[in-house]
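The complex appears here minus one protein chain, its other protein chains still in place.
The letters A, B and C name the chains in turn, as written, and every chain counts its residues from 1.
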Amino acid sequence: MSFPLLTAVAVLPAAGAVATAAVPAAQRTLAKWLALCVSLATVVLAAVVLVRFDPDGDRYQLTESHAWIADFGVRYELGVDGIGAVLVALTAVLIPFVILAGWHDADTADDEKTAETPGRRWRPTQGFFALILAVEAMVLISFLATDVFLFYIFFEAMLIPLYFLIGGFGDRAHQHGEEEASRQRSYAAVKFLLYNLAGGLIMLAAVIGLYAVTADQLGEGTFSLQAITEARANGELDMATGTERWLFLGFFFAFAIKAPLFPLHTWLPNAMGESTAPVAVLITAVVDKVGTFAMLRFCLGLFPEASEWATPVVLVLALISIIYGALLAVGQRDIKRLIAYASISHFGFIILGIFAMTSQGQGGATLYMVNHGLSTAVLMLVAGFLISRRGSRLIADYGGVQKVAPVLAGSFLVGGLATLSLPGLAPFISEFLVLVGTFSRYPVIGIIAAATIVLAALYVLVLYQRTMTGPVKAGIEGMADLRVRELAVAAPLIALLIFLGVFPKPLTDIVNPAVEHTLSDVRQHDPAPDVEAAK
Amino acid sequence: MSTTQSLHSLWTSAAAEPDKIPSPHIEYAQLSPTLIVLGAALVGILIEAFVPRRARYNAQVVLAIAGLASAFAAVIALALDGYGTTKAKIAAMGAIAVDGPALFLQGTILLVGVVAVFTFAERRLDPKKHGNHVDSFTPQAAATPGGEAEREAARAGFTTTEVFPLALFAIAGMLIFPAANDLLTLFIALEVFSLPLYILCALARRNRLMSQEAAVKYFLLGAFSSAFLLFGIALLYGYAGAVDYSSIARVVSNSEANVDPALAGTMGNDALLLIGGAMILVGMLFKVGAVPFHMWTPDVYQGAPTPVTGLMASATKVAGFGALLRLLYVVLPGLRWDWEPVMWGAAIITMLGGAIVAITQTDIKRMLAYSSIAHAGFMLAGVIATSEDGVSSVLFYLAAYSFVTLGAFAVVTLVRDAGGEATHLSKWAGLGRRSPLVAAVFAVFLLAFAGIPLTSGFTGKFAVFKAAAESGAGALVVIGVISSAIAAFFYIRVIVLMFFQEPKVDGPSVAVPSPMTITAITVGVAVTVVLGVAPQYFLDLAGQAGVFVR
Amino acid sequence: MNPVNYLYLAALLFTIGASGVLIRRNAIIVFMCVELMLNASNLALVAFSRLHGNLDGQIMAFFTMVVAAAEVVVGLAIIVTLFRSRHSASVDDASLMKL
């Protein structure tokens, strides 16, 4: 029995969360540093996973498998494939920056409460960082779970800490004052929770259905991904078309809410708008990836025929999300909501790539998950720094920042350029791969999607022009430029964006084989180029 | 043979010499759990009669806990002896079954009982009155609310220690109810646990008017429903000519309707059976609080003293469902095709009704009442599965649910303001800011109610829905899922209230309870989490206990 | 005479009792109606016992009476306390808790 590396990866932040929560109220700073160190340690572990992972080895590696709930045919099964590996890396890498960026986000809440509660039993700071680590742990395990039930449990459970993060530590920068802010905040939190809970419960029905089917056909019900795929391969398991489609829909619905896909997206702008920037990053850059990841691993892996059957609709919805999200981003007056809608557009690209069923599309989609994580992190976190200075989220309240805070403006611009996927920065690669992958199978969709890069440029540049350029607006003059801590957040992420834009090979090498496996699940091959087809 | 002859033979049999009557043979060992509790209850009465007032409280508490604990020990012993599985048998001349479900449910009821007694015995929540501890029960039930007599009693430091024997009687009845193996025992057990509960409901120290109102409503409706039950029993007896489950089942299955030809001439033989069965179901569904027989639940839960509510909400449900399961699985399996559709209907409206109405509740106890209705619906879904899985899933659900409920109500007793418990939701605003721990604990219970993974609520729900799905009740699962989505909304609402809203200046304070309530709550949390994270052992337990003896 | 008539009578009594519960306001009378329902069941039990020629029914009837008596004790106690605190035995007055 070798060292359970994957468990360790997930358990470390969980333990860190408990420890952080236990820090006495007085030592706020201790809690922060503890959380930061834990998250960094997690990065190390994740790195170990990446190193130990052999791209050309088995599909799932470093597997662990223990009996858990025999009655439900549930096992504690972990395993990492190429796609999971990069996403684990992404999560582990982003969290320290999230923590660092949110260094002071809970403090003010803390101070308010100190006066009111004697003995300071209310410890927002500890809570804030503990919750972040808890989310990390759950996200990590859902990237690693190869047992549908295990995945489902954490897919659902992660809603709770997030819910508290959104509702409890909202963005105090609100144009209508504290009262309205807290109202909006809890509305956003509840909306987020109910949306995702509804999705999760629908999925629960499908999960139960899956058990019923496997129990019916394999003698005893199982949730093990490998077992099911094998049984499919050797024909022991053969779902009735109708059943498979229903189950697929059940799963897809939940993931489409998480992802989020038009028209199930409306929770995201509220959640991202009202929560603090780091939490917003946590949601869109990390947690939502679980949705797209799960489409790739579970929807395609478990229900290949149904996925094929649903492809046209999904593609159209994805295309709508792309255009719709971009157009709405153009129409926003609130910086964070703008970024949220931009993300919706990008999730459209990811889903497009997944369901294009080509290695470029799915490889691109996987890279996209990583790159979108990084680019949104930069854009959103810098936006957060900006907002924390001026205390407003309205674009109209800004102008000429670039004059007083050039470094801030510069980082913001880089984030923006990444968002509009400028060549040389990482997102370009993934976006182009998705487009090519889509185009090679569905030219029309590919072309329309390609055309939207103009819209992306539009909302990014308009945002930049309105906030950063022009004469310095009142309330902006004397705005401080990025502080060391903030620079420590922005700079490494930007460096990463550039590096992955110039030399993404390390990632692609890991991802490609995994994508091949997924494609073989759905029995698809890349269409050959005409020239060779002709020969 | 003709009527007259049978009549004659009746006379003769009556006239036969008395020594022919065989003395019934009772397996005291197998019945020990019930007997212990009943004994303890009787001793309690004696204590009320002879022990000086000062000592009564301690004596009663010790006695009650000891009695329940030893009864639980007895259950364990029986289970280890294999009475749950291999040696399952019908004891007491066919009156009481000693089998898996019975033992499992009795064990659950006893544990719940112990915890409930803890909350009964809590007397630190309110400041001392006239130098005496006060608990949640009125000093003198007979005194008019706010009247001189009441004040007298309070000054004299009276306490209603009768609640402990009453609770013990009720629990004893609940122990018999799911084990009852003939209709007579069923009826008696029902009354034995109902009557003490009626009284307990009336004993609240605060809001006595509401408490009495609750008692009246509960009593009248309870009596009404038991009348239905009894009439159903009569008809069933008329159909089968026997009252013990096994023979009725025999008659039902190979439907050798031994109704008198005269009767047969006038009505289809099965009419008796069907009507009778339906009316018995009415009685059962009333006890488990299923729509449309649920309407007593909110009022009674709200009016009754919270510890009593806890006991009712948890133990009564357990007992009720136990009896329902036995009835449907042992007596009426032959009628499956007749009662299944009806139960489908009941389950659906119960799930949806409970969830929907709960949304707009403003009183935490009423809200929990409606949620208990919704949960009854989920369990009915498991009952309908009519498979061994179905039984064990419901058993598990009961165990999980009852502890969550008890814990939740225990927390409710802690949140108090000048007027006693502050049960109005608006008063819970910002509780999470004032006392994060209590709020967090309550949040755990709420999440369990909502069926969030890693809580017992999720495991139970999954087990039940799984059983339902496997027996082809997919639609039921979907509806269940939808209604749990609806239900989630109001659980979440409370959490929002507690954590995301600013505390009111005149908001309630959280009383510092005695170790007893703390134990009660701790047990609740522990069970909730354990059954959520590592439920396998208990699922096995329920799984082994899934077979009824016939 | 056809024994089924006993059954009809029982059913009739039961219905009368039930409708009484639904119609009458006075708690005492409501309660009496419930007793009537129980007795209707008793009648049915006895009749069936007579039909089937075994004693179970009659025995059960006895038990029922005992139970009824117990119910009276508890019930009256509750109703009386209610009456004393409200000076009315009308069940409709007891409607503090609703919705």
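By definition in this document, a contact is a pair of C-beta atoms (placed from the backbone, for glycine too) under 8 Å apart; a residue touches a chain by one contact, two chains touch by 3 or more.
Just so we're on the same page, contacts and distances are computed from a predicted model.
*Asks:* From the list "Heme exporter protein D", "Heterodisulfide reductase, subunit C", "4Fe-4S ferredoxin-type domain-containing protein" or "NADH-quinone oxidoreductase subunit L", give the UniProt name belonging to the chain omitted from this structure.
*Replies:* UniProt lists the chain left out of the view as "NADH-quinone oxidoreductase subunit L".
*Asks:* So which shown chains sit in contact with the chain we cannot see?
*Replies:* When the full complex is considered, the omitted chain touches A, B, C.
*Asks:* Taking the full complex into account, find the residue in B:P292, B:G419 or B:P515 that is in contact with the omitted chain.
*Replies:* In the complete complex, the chain left out is touched by residue B:P292.
*Asks:* Taking the entire complex into account, which one of B:A154, B:L220, B:V288 or B:A376 touches the absent chain?
*Replies:* B:L220
*Asks:* Which candidate, A:G79, A:G102, A:P278 or A:G364, sits in contact with the chain we can't see?
*Replies:* A:G364
*Asks:* With the missing chain put back, one of B:A202, B:V243 or B:L281 would touch it. Which one?
*Replies:* B:L281
*Asks:* Contact with the hidden chain only, please: which chain B residues?
*Replies:* 216-217, 220-221, 224-225, 228, 270-271, 274-275, 277-279, 281-282, 285-286, 291-293, 295-296, 298-299, 337-339, 341-342, 345-346, 353, 356-361, 486, 489
*Asks:* Given the full complex, what residues of chain C touch the hidden partner chain?
*Replies:* Within chain C, the residues that touch the unshown chain are 18, 21-23, 25, 30, 91-92, 94-99.
*Asks:* Touching the absent chain: which residues on chain A qualify?
*Replies:* Here the touching residues of chain A are 191, 194-195, 262-263, 265-266, 324, 327-328, 330-332, 359-360, 363-364, 400, 402-403, 410, 417, 422-424, 428-429, 432-433, 435-436, 439-440, 443, 446-447, 450-451, 453-454, 457-458, 461-462, 465, 468-472, 502-505, 508-509, 512, 516, 526-532, 534.
To be clear about the criterion, only the chains that are shown with their structure count from here on.
*Asks:* Line, ring, star, complete or other: which one describes how these chains touch?
*Replies:* Shape = line; chains linked end to end, path left open.
*Asks:* When B-C is set beside A-B, which has more C-beta pairs in contact?
*Replies:* Between B-C and A-B, the larger count of C-beta pairs in contact belongs to B-C.
*Asks:* Work out the mean Cα position per chain and let me know which chain is farthest from chain B.
*Replies:* Following the centroid criterion, the farthest chain would be A.
*Asks:* Quick one: report the Å distance separating chain A from chain C, using the average Cα coordinate of each chain.
*Replies:* 65
*Asks:* Averaged over CA atoms, how far is the centre of chain B from the centre of chain C? Could you give it in whole Å?
*Replies:* One centre to the other, that is 23 Å.
*Asks:* Taking each residue of chain B in turn, which ones touch at least two of the other chains?
*Replies:* Expected reply: no residues.
*Asks:* Where on chain B is chain A touching in the complex?
*Replies:* The contact residues of chain B facing chain A are 432-437, 447, 450, 452-454, 458-459, 462-463, 465-466, 469-470, 474, 477-478, 481-482, 484-485, 488-489, 492-493, 495-496, 499-503, 534-536, 539-540, 543.
*Asks:* Over in the complex, which chain B residues touch chain C? Could you list them?
*Replies:* 3, 6-7, 9-10, 141-142, 144-145, 183-184, 187-188, 191, 195, 198-199, 202, 208-210, 212-217, 219-220, 223-224, 226-228, 230-231, 233-235, 237-238, 241-243, 258-260, 262-263, 266-267, 298-299, 302-303, 366
*Asks:* What residues of chain A sit close enough to touch chain B in their complex?
*Replies:* On the chain A side, the touching residues are 67-72, 113, 116-117, 121-123, 152-154, 156-157, 159-160, 163-164, 167-168, 182, 185-186, 189-190, 193-194, 197-198, 201-202, 204-205, 208-209, 211-212, 215-216.
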